[in-house]
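The complex appears here without one of its protein chains, the remainder shown in place.
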Amino acid sequence: MNHIPRDSAPPLLDIDNLRISFQTAHGRTEAVRGISLRMGRERVAVVGESGSGKSITFRSLFGLLPATASVRADRMQLQGQDLLSLDRRDLRAIRGRRIGMVVQDPKQGLDPLMTIGRQLIEMLRLHRKVPAAGAYQRAVELLAEVHIRDPKRVMGLYPHEVSGGMAQRAMLAMILSAEPELLIADEATSALDAVVRHRILDLIEEQVRLRGMGLVLISHDLDLVARYADRILVMYAGRVMEELRGGELSAAQHPYTRGLLACRPSLDHPGQDLPVLQREASWLQ
Amino acid sequence: MAAVNPPALRIDQLIVQRGSAQVVNGVSFSVPHGGSLGIVGESGCGKSTILRAVAGIDTQWTGRIEIAGRPIGVQRSLADRRAMQMVFQDPLAALNPSHTIDEILREPLIVHRMPDQDARIVQALQTVALPLAVRFRFPGQLSGGQRQRVCIARALLVEPQVLLLDEPTSALDVSVQAEVLNLLSRLRRERQQAFVLVSHDLHVVAHMCDQIAFMVGGQFTDVLSRDRLRGATLHHPEAQRLLDAALTH
Partner (left out) sequence: MNPSSTLRQWLASDTPATRTQAKLGAIYRLARRFLTHPIGVLGLAMVASIVLAAGLAPWLPLADPIAQSLDQRLLPPSAAHWLGTDTLGRDILARVVHGARPTLAIVALVLVISVPVGLLVGAAAGLWGGWIDAVLMRVADVFLAFPRLILAIAVAAALSAGLWTAVIAIAATGWPPYARVARAEIAALRRSEFVQAARAIGVSPLRLLFRHALPLSLPSAFVRAALDAPGIVLIVAGLGFLGVGLPPPQPEWGAMVAEGRAIVFEAWWVSTLPGIMILWLSLGFNFVGDAMRDVVDPGVK
């Protein structure tokens, strides 16, 4: 399942046998049951429905899980650096500086009380220690790089004053300002319009390509990510059911993936009852 | 004109204001009993606002709304309210988290003073294929698909002439969406229920509805039946973009 040739340089992200469980009122529930992923500077899509564990898998890289979670893995490394043994402070340094995460609701990542410009400048000075004099100019450049027209005006706007798509671009600019090596987009476009969605994904893909970053696209939308990924991992109940090459969705073998593909409504067979996904207990093994 | 049955829903030159902006700029359509109209467009085009004006949630509108031939005004009587019901996009937000499912389903029966409440509640749960075990649970204890079924059951309890569906499956997983869409299709077949379905997803709309209206900037730019979609040339470039994007999948 690994397309990275075994050479001397460590892969960008190396996860082996990741297991995450939560302590709840009803006992221990396992959310992730043995996920392995090795990736370089490529685009990997992780697709699954809610409850599949796809978001939790990558939030564990940052230490963003609640205290009731127990994270265990044989290996969890970022460019050779072990992530499991880091304490909170070191994990915070990694978060943002080396791995960036774009989330569904940009307003969550943006401080509502500060203008976009000010937050961007703060990010630049915090992560890359850009001196105050150059920070403003660099911030404007960043906004232009994410294709925001009239960046100087947007610098002075508050997050609630811009549209969802523009807020997402601003969020992306903030994340890119730290120049991370790996970008994780967790349902980054689910709250956006169909057309804006593609524009944002085009933008993410462009930036990732220009900067030589790795990209993990987490989504529940199979069709959407198929166009933007080199590899697609299909997750269900905390496990990877199948791995596909980008653009080759129709070659899916696993019944879960085929079931997901088949139950989508389509213009080709309108009106007929959609096949319902029958979940097999055997998939949980 | 009098010989023909009046349509379940008829809208004539509907204009809806939100604050100082005119969100819906003169929309007209009619839906016969057992018929279905889908409205597709980007967010902000005003499609949800049409539903909300018909449902009586948005009150700044002018024009004509008729249900089964009877005109409806901004002020709604109880009988008016019974004539149409709405299913919202986010089932979690559309259910009061502190009420049990039983209370949620009982409320429309109490408000409209309908008899045999227990029997109707049980039958409603069966109609939407929900197990009776969920009757006294809270919405937070149900899955997304189950919650949306509760919303559909609640809407159907008062036996409306028209069902208004605002992005009913957008918040659901694709496999759950398939189940809910099948349910809606079955209900339409069995009850000859007229409905208006709004979505940004043309696939969903084309699957469910005979007639499809494309909406841009507060107006319908094209209305066509679903078998004419492939290869259609639409009047507005944005609508064309929507159609092409959907067809290339």
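When the chains are written out, they are named A and B in that same order, and each has its own residue count from 1.
Here, contacts are C-beta pairs under 8 Å (C-beta built on N, C-alpha and C of every residue); 3 or more make two chains touch, one makes a residue touch a chain.
As the structure is a computational prediction, the values presented were derived from the model and not from experiment.
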item	value
Contact residue for the chain not shown (choose from B:12, B:66 or B:103)	B:103
From B:24, B:37, B:94 or B:215, residue that would touch the chain that is not displayed	B:94
Residues belonging to chain B that touch the chain removed from view	55-57, 76, 78, 81-82, 85-86, 88, 90, 93-98, 100, 102-103, 107-108, 111-112, 133-134, 136-138, 141, 151, 154, 158
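Heads up, the rule we're going with is that only the chains that are shown with their structure count from here on.
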item	value
Intercentroid distance (Cα basis), chain B paired with chain A, Å	33
Sites on chain A touched by chain B in the complex	49-50, 193-195, 198, 220-223, 259-260, 263-267, 270-271, 273-277
Parts of chain B lying in touch with chain A, wherever the complex brings them together	42-43, 144, 173-179, 181-182, 185, 200-204, 206-208, 226-227, 229-230, 241-242, 245-247, 249
